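Yeah, one chain of the complex is gone here, protein chain that is, but the others are all in their spots.
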Amino acid sequence: MSEVPVSEMAMHGAHPPGFKHQFEDMEQQREAGSLGMWVFLVTEIMFFGGLFATYIIYRTLYLTAFEEGSRLLNVKFGAANTAVLIGSSLTMALAIHAAQAGKKKSEQVMYLVLTMILGALFLFLKFNYEWRADYHEHLIPGFGFIIRPEWGAAGTHVPLYFCFYFFMTGLHAMHMIIGFGILGTLTVMAQRNRFNSEYYAPLEVSGLYWHFVDIVWIFLFPLLYLIGGRFALPGVH
Amino acid sequence: MPGQEIPAESRVNYLNASYGVKSWLLTTDHKRIALLYLGSITLMFFVGGFFAVMMRLHLIEPQGALVAPETYNKLFTMHGVIMVFFFLVPSIPATLGNFLVPMMIGARDLAFPRLNLLSWYIYIIGAAFTLYAVISGGVDTGWTFYTPYSSTFSHTSVIPTALGVFITGFSSILTGLNFVVTIHKMRAPGLTWFRLPLFIWAMYATSIIFILGTPVIAITLFLLGLERLLHIGIFDPAIGGDPILFQHMFWFYSHPAVYIMILPGMGVMSELITCFSRKRIFGYTFVAFSSLAIAIISFLVWGHHMFVTGQSIYAGLIFSVLSFLVAIPSAVKVFNWTATLYKGSISYDAPMLYALGFIGLFTMGGLTGLFLASLATDVHLSGTYFIVAHFHYIMVGGAVMAYLGGIHFWWPKITGRMYPDGWARFAALVIFVGFNLTFFPQFVLGYLGMPRRYAVYPGEFQVLNVMSSAGASILGIGYLIPLIYLLWSIRYGPIAGPNPWGAKGLEWETPSPPPTENFEEIPVVTQDAYDYANVGGSRV
Partner (left out) sequence: MTGLMQTGFTDLAAAVATIPIHPTSASSIADSVDHLYYFLTAITLFFTFAIFATIFFFMVKFRRRSPDEQPADTTTHLALELTWTIVPTLITVVIFVWASSLYFENSRPPEAATEIFVVGKQWMWHIQHPEGPREINELHVPVNAPVKITMTSDDVIHDFYIPAFRVKKDAVPGRYTSLWFQATKIGTYHIFCAQYCGADHAEMIGWVYVMSPTDYAAWLSGGARNETMAQTGERLFTQLGCVTCHVADNTGRGPSLVGLYGKQEKLRNGDTKLVDEALIRQAIVTPNSIILPNYPPIMPTFQGQINEEQVLQLIAYVKSLGTEERKTNGK
């Protein structure tokens, strides 16, 4: 590594800003970044997958307890949050499209900020309404959980259900917070005019991450919120 | 033309390109990161080794010679945790892999150099948590953390240890990710998949296991920690949990993990055998595909650790047949390495001695695996010293010897210096003898019925235990010798040229030590790997 100062153009030659020197060209960099994110998402699938597998096993063993617990979740907020997240995936896709189609930076920034707002809304609804209520109703294991008599014999395993609920949604929320940070960084970069129809790989790759987090929620929502049979037809069970 | 030697002191290379602690702690150069790892895992090796020495000293007497049983239980636990998670799993991939993967494929660095540095920091943080657990009273659950002992009954530092292992897992995941992307996307022009060195195939297969397996142990340990904190009933049957579920989840990672520990060593083998017989590898395609086969099948055999847990005999059958299947690709490799020697031009340098020792000891360790894949014999041998001997033959007789062989082989490339060959060969011999004396008696002990993890034992097992402990002291000395002369050689060893072994491979076509950017110009590859018949030619 030479210490002699050299002009940027001379060093970078024809490479655009954002180019990383371990690569040969932008094409290789873009492909590597994309493959890297896909591989990372595979690890995330295995990570969440382990949790889902354990959840499925215990749900099979303790269905009554899981149903009791599920009925105590607030489906309205859960459904609203599902819509919010799907909306945020839409705005994310629009942000990527804006860059890809060479739209002005203000449009890119707008969609990115919208995505962040929707993400923040998701977290706000979850933490401020759902989790706060759960805390006051003594439904958080390890934080004053109270087993209710109306649960009957299944009561001993309802804490297990809520353990899964908080762990799975908490892990998901943590991924969303990280995604929030990534979006913030992207917004700053977009504001600085970094993205255009030639270079939008960070947006694309982060979009993959955001969509993944969305898809995890699409699985979590029915598995956690909708198993209580609250919408049962009359005469069935 | 590489081969012109400019004295190392006056040539700029990755070691002297910049100075100062910050230039090392904030480096993104894969070669420097490899050395950061080398230092860290060597430290962990000697910590884990210290515990092993204490254990073997303790076991020279049936009633225990050294420590109380509670302490002994902590010693074997910490020996296992440190050796498995902080030495064996990262050893070759994080040191030799990090150093060589870009160089062998003609790239300037890995795909994500900053992620690579982050991997090292994550390893350090995980190690810090675990060492904290060691100092704050230790942990006594066994490296396998079986529940409900670990979730409910143990009064030791389970959570810090589990947290340390959990954190370090991410180091592996990111390293695996980096290798997969690098190998897919950054090969030099002309370097097709089937021209790759087999070390790269081995690193690729290992990375697949890193990526698919490690997240599962992460979740498992997290759930264990949660159970310990909140008493929920995930794994503790007294509150409705399933302790066998823990074992399934634990072994789902930990069995593939043992292939993480051996596949890189097999990759090193292919490099050493070809160089020191000066011949193309026999059966390149078979060796390459066997690495992938091992990686894939390794995910299907975890139940063979659980044959005596009361699982259904049909589950036992399935895991048994798959466990036999996973042995076949390993056998194929051993035969191909041996065939490579045929009509070669063989030299007895230290790396080759390690390689040949590996082949024999790995063969024996692998074949003793057949005893354990066989349901009827596994019933008798499970939980005994036979298991301990089996896995040490593969991990120590195999993986550690491959690691040492690789370190010696690439030492001149990494440091620009040569180590004293006489001492190296002597150490290899001491290690070989010490190793066999330590672990062969343990096969007999296991067959006789001595269970493992015993702080005290019936007197009739004493002679074999003393033999094993005698071997361990020889082995310990054997490991200290390279530590000394390798460190010595950094300063006082003779300067090494770019290719002291006359090996084929892109890494040997750079100066020793290489410049930071590895290659002035990215090479264009026109030949197969190990093209030793092409005398004096390079790969470009």
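Each chain gets a letter, A and B, in the order it is written, and its residues are counted from 1.
Rule of thumb we're sticking to: contacts are C-beta pairs under 8 Å (C-beta built on N, C-alpha and C of every residue); 3 or more make two chains touch, one makes a residue touch a chain.
Everything numeric in this text was worked out from a predicted model, so none of it was measured.
The omitted chain makes contact with just one of the residues B:Gly383, B:Pro420, B:Pro500 or B:Pro515: B:Gly383. Among the residues B:Phe324, B:Trp423 or B:Trp488, only B:Phe324 touches the chain that is left out of the figure. Taking the complete complex into account, B:Lys279 is the one of B:His30, B:His79, B:Lys279 or B:Lys413 that touches the chain left out. Within the set B:Ala65, B:Ala238, B:Ala315 or B:Ile484, the residue that contacts the chain not displayed is B:Ala238. Between the chain not shown and the residues B:Trp24, B:Tyr132 or B:Tyr146, the one that touches is B:Tyr146. Across the interface with the omitted chain, chain A contributes residues 152-154.
Residues of chain B in touch with the missing chain: 69-70, 73, 140, 142, 146, 148-149, 153-154, 237-238, 240, 242-244, 277-280, 282-286, 308-310, 313, 316-317, 320-321, 324-325, 327-328, 331-332, 334-336, 338-339, 341-348, 356, 359-360, 363-364, 367-368, 370-371, 373-377, 379-380, 382-384, 444, 447-449, 451-458, 460, 463-464, 532-533, 535.
Throughout what follows, only the chains that are shown with their structure count from here on.
Centre-to-centre separation of chain A and chain B, using mean CA positions: 35 Å. By the touch criterion stated above, chain A contacts chain B in their complex at residues 1, 21-24, 28, 31-32, 35-36, 39-40, 42-44, 46-47, 49-51, 53-54, 57-58, 61-62, 141-142, 156-157, 159-160, 163, 167. Across the complex, chain A is touched by residues 12, 17-18, 102, 107-113, 173, 177-178, 180-182, 184-186, 211-216, 218-220, 222-223, 226, 229-230, 232-234, 239-242, 245, 249, 516-517, 522 of chain B.
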